[in-house]
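The complex is shown incomplete by one protein chain, all other protein chains being positioned as in the whole.
As written, the chain order gives the labels A, B and C, with residue 1 at the start of each chain.
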Amino acid sequence: MTESKSTVSGTPATHVRMQGALNLALKHALAEDDRTLVFGEDVAKLGGVFRVTDGLQETFGIDRVFDSQLAEASIIGMAVGLALHGYRPIPEIQFDGFAYPAMNQIVTQMARMNYRTRGAAPMPITLRLPSFGGIRAPEFHGESLESVLAHVPGLKVVSPSSPNEAYQLLRQSIADPDPVVFMEPKARYWNKAEFDPHVPVSDYLPIGRSRAVRSGKHVTLIAWGAMVAKCLRAAELAEEDGVEIEVLDLRWLKPIDVAGLEESVSRTKRAVVVHEAPFSGGLGGEVSSIITERCFDSLRAPVQRVAGYDVPYPSGALEDQYLPSVNRILRAVQRVLEYRRG
Amino acid sequence: MTESKSTVSGTPATHVRMQGALNLALKHALAEDDRTLVFGEDVAKLGGVFRVTDGLQETFGIDRVFDSQLAEASIIGMAVGLALHGYRPIPEIQFDGFAYPAMNQIVTQMARMNYRTRGAAPMPITLRLPSFGGIRAPEFHGESLESVLAHVPGLKVVSPSSPNEAYQLLRQSIADPDPVVFMEPKARYWNKAEFDPHVPVSDYLPIGRSRAVRSGKHVTLIAWGAMVAKCLRAAELAEEDGVEIEVLDLRWLKPIDVAGLEESVSRTKRAVVVHEAPFSGGLGGEVSSIITERCFDSLRAPVQRVAGYDVPYPSGALEDQYLPSVNRILRAVQRVLEYRRG
Amino acid sequence: MQREGLILAYSPLRGQEAAQIGSGIALDLARDFAFPTYRELGVAVAMGVDLVGYLASYLGIWHGGLYDPMASRFGSINAVVSGSVLHAVGWAKGAQLSGDGGVAVTYFGDGASSEGEVHEAMNLAGIDKLPVVFFCQNNGWAISLAAERQIAGGTVAGRAAAYGIEGVQIDGNDVIAVLHATRQALARARAGDGPTVIEAMTYRAGPHSTSDDPGRYRSLDDEQKWLSRDPIASFAERLRAEGIADEQFFLAASAEAARAADAVRAGLAALGDRPGEELFDFVFANPTATLQEQKHAWQESTHD
Partner (left out) sequence: MQREGLILAYSPLRGQEAAQIGSGIALDLARDFAFPTYRELGVAVAMGVDLVGYLASYLGIWHGGLYDPMASRFGSINAVVSGSVLHAVGWAKGAQLSGDGGVAVTYFGDGASSEGEVHEAMNLAGIDKLPVVFFCQNNGWAISLAAERQIAGGTVAGRAAAYGIEGVQIDGNDVIAVLHATRQALARARAGDGPTVIEAMTYRAGPHSTSDDPGRYRSLDDEQKWLSRDPIASFAERLRAEGIADEQFFLAASAEAARAADAVRAGLAALGDRPGEELFDFVFANPTATLQEQKHAWQESTHD
C-alpha cells in the first residue's frame, strides 16, 4: 500500500497494442490510488494469460496485485467484501465463460449492494472480463455475455474497440463509484493503433456516450468490441460502391447512448446493428427497438440485426461460419438500402 | 421405480388452481415413465414451498421424489448426471433468484451437453422455476430471468398463464428431449380456472406456438406468465371505449412464435409488449424487433414496450410501482392508437 | 439480557436466542463487522442495531432494512443463502491488508453449509489466515430438510480441520459458552492466527417462516425435546440458581423489554409509506441517463 507515483513512467509509445494500453491504465490507477487492488487467476507472476497485468505485482507488490484461487465466485465475493472495507477492487475473471460460476455474486451481490444498503455501501468495482471470440480458443473462451450483464440492474457494462478507448474507458470505469463490467475484446488485444494517454480526463467522452468512428450519410452501422473493426472494413468496401456508412462504436452497453443512436439514425434513416452474441435475446434487439422507438418516422427500412446464430460458440474450425463476416454485414447494409415499402 | 399407473386417479376437478394443475401434470408424468424423477429443495415431505409437489413422494416413493441439499449448482449438476445415466429429471429451483448459483451448470453444462456430445447425450431435463413477482416476497423471490435464459443456446423456455396451459406445457416440456426451463408465474399459483386434463395430446399447440387468448383488431398485446391476466383486464377496460385488443399469450419465450406475431400484428398494425423484467435488455426488445422486422410496412406506430424499470425488483411496499399496471398498459395502447407520423 | 424479551416477539428466531446474543455481544463495534443472513435479529439486538430499521425489512419496506449497515457494522439483511459468507472473507482480507485489527463474523445456517461458496470462503480464509469467524447456527433444519440429510460427515465444525483452521462445536443454547467461544475466535483472529469455524448447536423452535408448516416434516415430540432446552428459560434458571438475579430483576427486565418492544412497534407504525422515488434512487451511486429518464416517466405517470 506504499507505492509512490514515481514508479510509473509516463512515456508511452505512440503506437501500442490494446493489451499495453490496458496495462498502462492499470498501472496509472494503481499508482494514483492506494485503495485500488488487482487480483484474479494468474494475474500476478504470469501477468495474466493475456499479459494485461504484466509487471504489476513487481511494481506494486503482493498486497496490491495478487493471484486468486481457482474459484470465480470467490473472486467477486472477495471484491464485494474489499469494497465494503473501503478498497477499489479491479478483479479479473480469466475468460468470459467463467463468469457463470460467479454469476450469483455478480448479480445478487455486487450489482445489488448499493441499492440494498440505500447507498451506504457503494461498489466501486471494475470487473475485467476478456470477452468475445475470434481467437480459435477452447469451449467457453469465446462467449459474449453483454446482453445478460446489461440486463442486470445495478451494473454498468462497457467494451473498448481500440487502445485509446481501452485506456480511457478503463480509467473511467475504475474511477466510477459503481460496479462496471469491462469487456475486453480478446481478438483485438494484439492490434496496434495510435495511442495517447495524455488526453486530459475532461476531454474523455462521458460515461454512456457512443462514438462515431466514421461518419457517413446512407446508413448507420452500430457495433462494439471487435465488431467495430469489421464494420469499419465493411464501410471501406462500401465506399468503393459510393455508399457512405456511418460507424457508431456503442462503447457503453449499459447505459446505452439513446440520444446518440437517435441523432445518427434520424440523419441516415437506416441502421444495422452487429454483434457476436447469439441473435435471439442479443443486445441487437435492444438497440433495434430503441432506434425504432425514437426514429420510427425517419426509418426507411426496418433495422437489421447481424449476429451470431442461436448456437453455442463453436470450435475454431467453425468460428468463421459463426461470426458476423464483412460479407454478412454488407448484405444487411444492402437490404436496408434496397428496402422499398410493399 | 415400481409405481404403477393405477396410483394416479384420473378424476380432476373442472376448476383448479395452477398449483393443482402442475401437481397433476407431475403425477401423470411420474406414473407414465419410471425414468422421471422429481427433486429440489423441500419438494418431498413439505411438497415444495408452493405445494406444487405435494403428495408426490408419498405416491412414488423416496427414490423418485426426493429432497435436494441446499446447493443449487448441485441440483442442476445432478440432473445432468442423471440424464447421462438415462433418467428424465424434473428438478426444481425454489425461487427464480436462486437460479444464479446454478447458472454455470445451467448454461455451460445442461444447455450444452447435447451439442458437446454431438447428440450422443440429450438432456431431457425440465427445470421448474417459480418465477416473477407480485407476491410481496423477500429479495430475489421476484426475479424475471427469461431474457437471460432465452439467450442461452440449447435451452427452451416456457411460461404458462393458466391451469390448462400449465398442465399441457409441463407435459410437453417433460416429454421433450431437450432441456426446458419452465417458468411458473408465482402470482398465478392460486388462481382457479377451468381445467381439462383430458385434452388429447394431439390437440396441444406445438412447442413454440403462441396462443391468442382474446381476439381484437385494433392492437395486439403480447405478454406471458402473470402479465397475460393483466393484459386481459386492460382489454376488458378498453372494450368499454370501443377499442378491440388482441391478447397474445406468447407461452414459449424460446423459441418465440415469429409467425404468430407476424400474423397478428400484420392484421392489427399496432403492438404493445408487456413484461415484468427490467426494461433494458428485456425480452420486450426481442419481441419488438421481430415484429418490426416482419411487419414494418403494416405498422402504424412503433411497437411499445411496457416493462419493469431498470431497478432491482423491490420490496413489497414498492412492488405495485414497479410492475406494469393495467393503467400503464392502457396508456401504451393509447400511444400506439394515437400515433401519427410526424 | 434485558433486551431479549423483545426477540420473543419475532418467532423465526425462537430457540436461537443464546447463539445470537452470545456471539453478537462479543464483537468490538469499533473495528469488527458482522455479516448476517435473514435470521439474525438477536445479533442485531446485541449489536445495538436500530430495530425499527431492521424490522422494516420484514414489513416489506426495504429488502436490506432501513438501518445503516456501515455505521452499525452489521451488514444488510441478505436473502441469498450463503450470499455474504464470501464478503466476510473479502472484508477480512481488507482488515489484514490495512492492519486495522478488525475481524469479520459471518453468520450462516446448517443448510447454507452445503453451498459451494461456503467451502470457497473457508479455503480462502485458510490459505491467507484471514481474520474471520465462520459462525454456523446449526438449528437442525433448513426449512424441511434435517441437518443429518444436509451435512455429510455430521458436523460443519469438523470441516475446519480440512482447511487447516480451527473448528469448534459448542452448545448453541448456552449463552455463556457461545460468548466464550466467540471471544476466543475473535482473539485468535486478531492475533493473526487465522479463522475459526464455530458450529453452535441449537434448534429452530418455530416455523421457518410464517408461511411454513413444520407439521409436515417434523414431529411435536421433536419440538418438545428442544423446548426443555429453551435457551432463555435455562439461562434465567441459571441466573436464579447462582443468585445473580432475583424475581425483581426479571420483572424489571420484562418491563424493560415490553417498553422497548412498544417503542419499536410505535416506530414501525410511524414509518409510513415509502416514496416511490426510492425505486430509482439507490440503484447507482452515479445514476445513468436511462434510469433518470425512467424515473421521470414514472413521476409523470403518477400525475395522471
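The criterion applied here is as follows: a contact is a pair of C-beta atoms (placed from the backbone, for glycine too) under 8 Å apart; a residue touches a chain by one contact, two chains touch by 3 or more.
Source: prediction; values computed, not measured.
Undergrad: Which of the displayed chains are touched by the chain that has been omitted?
TA: Result for the missing chain's touching partners among shown chains: A, B, C.
Undergrad: For the chain left off this view, which of A:Thr36, A:Ser264, A:Ser280 or A:Gln304 is in contact with it?
TA: Of these options, the touching residue for the absent chain is A:Ser280.
Undergrad: Pick out which of C:Glu17, C:Glu117, C:Asp174 or C:Asp212 touches the chain that's been left out of the picture.
TA: Residue touching the chain left out of view: C:Glu117.
Undergrad: Touching residues of chain B against the unshown chain: what are they?
TA: Its contact residues with the unshown chain are 1, 37, 63, 69, 71, 73-74, 76-87, 104-105, 108-109, 113-122, 124, 153-154, 156, 176-178, 207-208, 254-256, 258-259.
Undergrad: For review purposes, identify every residue of chain A that touches the missing chain, sorted by number.
TA: Given the touch definition above, chain A has residues 41-42, 44-47, 49, 67, 69-74, 97-98, 101, 136, 138-141, 279-280, 309-312, 314-319, 321-322, 327-328, 331 touching the missing chain.
Undergrad: Which positions on chain C touch the chain that was left off?
TA: Touching the chain left out of view, chain C contributes residues 114-120, 122-127, 149-154, 158-159, 161-165.
Everything that follows uses one rule, which is that only the chains that are shown with their structure count from here on.
Undergrad: Quickly list, by label, the chains bordering both chain A and chain C.
TA: In this structure, the chains that contact chain C and also chain A are B.
Undergrad: Nearest whole angstrom, what separates the Cα centre of chain A from the Cα centre of chain C?
TA: That gives a centre separation of 39 Å.
Undergrad: Indicate the whole-number Å distance between the mean C-alpha point of chain A and the mean C-alpha point of chain B.
TA: Chain centroid spacing, chain A to chain B, equals 32 Å.
Undergrad: Go ahead and note the Å separation of the Cα centroids belonging to chain B and chain C.
TA: Comparing mean C-alpha positions, chain C is 35 Å from chain B.
Undergrad: Two or more other chains touching the same residue: where does that happen in chain C?
TA: Each of 62-64, 78, 80, 116-117, 278, 283, 288, 290-291 in chain C touches at least two other chains.
Undergrad: Quick one: which residues in chain A touch 2 or more of the other chains?
TA: Each of 104, 108, 115-116, 153-154, 254-256 in chain A touches at least two other chains.
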